[in-house]
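The complex appears here without one of its protein chains, the remainder shown in place.
This part shows subunit A:
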Amino acid sequence: MSSPVAVRRRGAERAAWFLILPFCLLFLVFTAWPVVQSLFMSFTDTRNRDLRTPFAVEFVGLENFLKAFADPIFRTAAVNTAYFVLVGVPLTLAIALAAAVVLDKGINRFRAFFRLGFYTPVITSIVAVAVVWRFLLQDEFGLINTVLGWVGIDGPNWLGDPDWSMPALILMAAWRNFGTAMIIFLAGLQAVPASLHEAASIDGAGAFSRFRHITLPLLRPTILFVSVTTAIGYLQFFEEPYVMTNGGPLNSTISASMYAYRQFGFGNYGYASAMSYLIFVVIAVVTALQFRLLRERG
């Protein structure tokens, strides 16, 4: 005989399942199944066939994967993506942490204003952002080069010069994404007990050494979380080059996911799926590495 409490709990459980059912269905149909489907596709050649006979497929084994390794453009794209992640992630985190510290301690007035201002780029449409940044980065009349000109620096042709196109996109990506990391850092900072800081100041620790020895260690889980999510986002580097440079000049900004997308557009679904899975594997490896490096040691 079940107690009234257990009955109520079972009823609640049933209601919960019912409520998440729509999500589960949508997830299965539009996320889980395509993931399986594209894994299947990555072992097939989808070119030169009538797409309306989806089961008449030609299995090619690992050919698509081997082709990706041999494809000079995919290699360029992989190097570009690595460049973007290796420079972009630390830069974004540094800006986010600095902004969070300033907002947490430095500014008392207008805090809400700055928090809003720093976060706005995150939720702004990339296309609107691209239009504005294209003006800012413009070679001769752009604001950035104009300001550089005031201090005697002859600014580069950001989007036209293959050496500067990637730094320009990293700058833009960092500006656009640091808000998310900042909000999480802020929450982390506010969780640091004030008493520790007080005790340390009584012992004569300066602001920097308190930050170094109290704040940073306590922020470790936050840093792990933020660096993992930012790195995953940056490994999927797509929107910035897609709207700003279309991968150019000279393929200097083409990214792995953008190249996969382009091949998908050409109807090479098998090849695109194989590249997407390669990106997935890299993301998994990078995430595992980050956990290993940044996990709290017990």
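As a convention for this text, contacts are C-beta pairs under 8 Å (C-beta built on N, C-alpha and C of every residue); 3 or more make two chains touch, one makes a residue touch a chain; residues count from 1.
The rule is simple: contacts and distances are computed from a predicted model.
Set against the options "Hydrogenase maturation factor", "ABC transporter substrate-binding protein", "Cysteine-rich domain-containing protein" or "Acyl-CoA dehydrogenase-like protein", the UniProt name belonging to the omitted chain is "ABC transporter substrate-binding protein". Considering A:64, A:145 or A:273, the position touching the chain not shown turns out to be A:273 (whole complex). Residue-level contact of subunit A with the missing chain is found at 29-31, 33-34, 37-38, 41, 47-48, 50-55, 73, 134, 138-139, 157, 159-162, 233, 236-239, 244-246, 248-251, 257, 260-262, 264-269, 272-273, 276, 279.
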